[in-house]
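Contents: one structure, followed by commentary.
With one protein chain withheld, the remaining protein chains of the complex are depicted in position.
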Amino acid sequence: MNASTLTGWRKAAIITLLLLPGIGLIFLLVGSVIVMAIAQSFGYFNLAGESVLSLDHWSGQLANRLLWVSVIYSLKIAFVSAIVSVALAYPIALWLRNPFPGSASISALLKAPMMVPGLVAAFLFINIISFHGFLNEALVGLGLISTPMRLQNDRYGFGVMFLQVWKNMPFALLLLTGAVQSIHSDILDAARDLGAGALSRFRKIVLPLTLKAMQGALVIIFIGAAGDYSFQMIAGPTKVSSLAQYMYTVQHEFGQWNDAAVVAIVLMTVALTGSLFLAAMVQFIVAGRRS
Amino acid sequence: MSRTRLNTILIALFLTVIFLWLAIPFAMAILWSLVDPDHAWSYPDLFPQKLSFGRWSEMWATTNLAGALANSYTLAPLVAVMAITLAMPTAFAFGRLDFRGKAIAQFISLLPLVLPGFVIALFFTSLLFKLGIYNKFLGIVVGHTVLFLPFAIRILSVSFSQVRQDLIDAARDLGAGPLSRFSVAYLPVLKPGILAALIIVFIQSIEEFALSFVLGSPDFTTVPTILYSYLGYNFIRPNAAVVSLILVVPNVLLMLIFERLLRSEGAVTVGGKG
Partner (left out) sequence: MAGLCIERVSKVFPNGYRVLDDIEIDVPSGEFLTLLGPSGCGKTTLLKAIAGFHPITSGRMLIDGRDITALPPERRDTAMCFQSYALFPHLTVAGNILFGPHQNRVDKNECATRLETVLRQVDLVAHSSKLPSALSGGQQQRVALARAMAMRPGIILFDEPLSNLDAKLRDQVRLEMRALQAQHGFTAIYVTHDQAEALAMSDRIVVMKGGRAEQIGSPGEIYYNPKNRFVADFIGAANVMKAEIIGRNDNGAWRINTALGELQIESGTEPAARNVYVCWRPEDAEIVPEGTTQQTNVFSAGVVSQAFLGNVTDFFVRVTPDHPPYRVQARGMQKLGQSVELRVNPARLSFLEAVE
């Protein structure tokens, strides 16, 4: 099929047909999930009772302290995970920018965590830090501490953040490596020639030119971390819930689909606005300063 | 300090970190999976007293591991084939045609990646219940297929865009009909792309947790959900170790094949998100 022979209505019809099985299905799924969530949050499609328009679920949940605690917690996890992942990835991407003996192997090894499924990563993690895990055994064995430490399920969610960074830093590295390597060496040399030291070159040349990639990484990592359930369940604090965990608990343990729908929408809103805010903030910091 | 000297120090540092970051966790997992069921490994032993595959055979015989494996490895190929089939027309449009609204369509194609997995899992499930569809296998197949369509579309679009127009024209000029044109101009370029897309969707389906968990529990298990059952309050370390290895090893092998197939940054970016 030669693209140039298609015009007007005929083209539109063929395009629609082509897009239907792929895009059409996606639109259907995503659309129905969102519609479902919104409708249920307002009382419709009630699976455990009458379907009646009601704002009670919204007012109830929004007044519930547990919801807001989860929102703050998930926001915290998401921000820290995204920023730390990117902050670790930048120096590594710059180090690996010019090939040297062994750089290809290092690059491959660093991307290995991407091949490990999240649950397995969580298991490996708690295996190491649990009461009888490797870390404690090693420290006791070396005589550095006398009794094992309780590291698992720490109160602040450091375990979850660590897992998020472990899982996501390679992804940030992937995006940033591509962006950093697309900067022509001459441009960095020119900056140096004009008097810019290493830090100056990073702030004024590398950051602005890799901004889009950094924003992409931040947004995707943020959204993933904000909606996390499994890391939270396995390695997260017991006293606080993540938004996804709270949502599932409300639905599964209390059978309140409508309230769960409210939480779902809050989760999606938080993920979206938080990530966009992060991207905007980074844009302002990097491009806002005029050199 | 010269650059090579700095590099050497950094490489040494890096290898230490990698050792802690990757090697030890995996070594621990392997050790734990080989702990003999009759000789528990506990403090103060530095190493397990006895290593055997006893745990593996016991799990196979007594737990639902076999069932979970059967489910996962039946789901995944089915999902992969369906996803590729459904993605082909859209990938063709993205890769070879230009039209108004293309950017919007491409944006839509990425939406499943952006919505939180648990939200999709929960409300897709409630949708299914509302529609009266209670077959869990079917539900997960459909869910997985649509969830991983973005990967298939992305990889196949790139493949389609690499088909050379002049080859198609030459074939046509030499009198080839649509089918022959397809096999001589399109297929050679598409083959690695199709294979890569199949692999990536397969891997994603095997690893997928949220939908399998929400929709499947408690009676329909997949490998990730059975792993989760050993990680919760019921933390049985050796079992978890066994299932982890079952999950990771084929995964790594397939990913290596995938990387070799595509050999391009673009494709790995799509597939590596995990």
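Each chain carries a letter (A and B) given by its place in the written order, and its residues are counted from 1.
Just so it is clear, a contact is a pair of C-beta atoms (placed from the backbone, for glycine too) under 8 Å apart; a residue touches a chain by one contact, two chains touch by 3 or more.
Please read all numbers here as calculations on a predicted model, not as lab measurements.
Novice: What chains on display are touched by the one that is not shown?
Specialist: Across the whole assembly, the hidden chain touches A.
Novice: Please pick, from A:Ser32, A:Gln181, A:Ser200 or A:Gln283, the residue that touches the omitted chain in the full complex.
Specialist: A:Ser200
Novice: Sort through A:Val69, A:Ile83, A:Ala112 or A:Leu209 and give me the one touching the missing partner chain.
Specialist: From the options A:Val69, A:Ile83, A:Ala112 or A:Leu209, the contact with the absent chain belongs to A:Leu209.
Novice: Looking at the full complex, which residue from A:Ile38, A:Val69, A:Ala112 or A:Ala191 touches the chain that isn't shown here?
Specialist: A:Ala191
Novice: Go through subunit A and note every residue touching the omitted chain.
Specialist: 184, 186-187, 189-197, 200, 204-205, 208-209, 287, 290-291
We take it that only the chains that are shown with their structure count from here on.
Novice: When the C-alpha atoms of subunit A and subunit B are each averaged to a single point, how far apart are the two points in Å?
Specialist: 18
Novice: Using the touch definition up top, name the residues of subunit B that touch subunit A in the complex.
Specialist: Answer in residue numbers: 4, 7, 10-11, 14, 18, 21-22, 24-26, 28-29, 32, 42-43, 46, 85-87, 89-93, 96-99, 105, 108-109, 111-120, 122-124, 126-127, 129-130, 143, 145-147, 149-150, 153, 165, 168-169, 207, 209-210, 214, 224, 227-228, 231-232, 235, 237, 240-241, 244, 247-248, 251-252, 255, 265, 268-269, 272-274.
Novice: Taking the complex as given, what residues does subunit A use to touch subunit B?
Specialist: Listed in rising order, the residues are 1-3, 6, 11-12, 15, 17-23, 25-30, 32-34, 36-37, 40, 45, 47, 95, 100, 102, 106, 109-120, 122-128, 132-134, 137, 141, 166-167, 170-171, 174-175, 178, 220, 223, 226-227, 229-230, 233-234, 244, 247-248, 251, 257, 260-261, 264, 267-268, 271.
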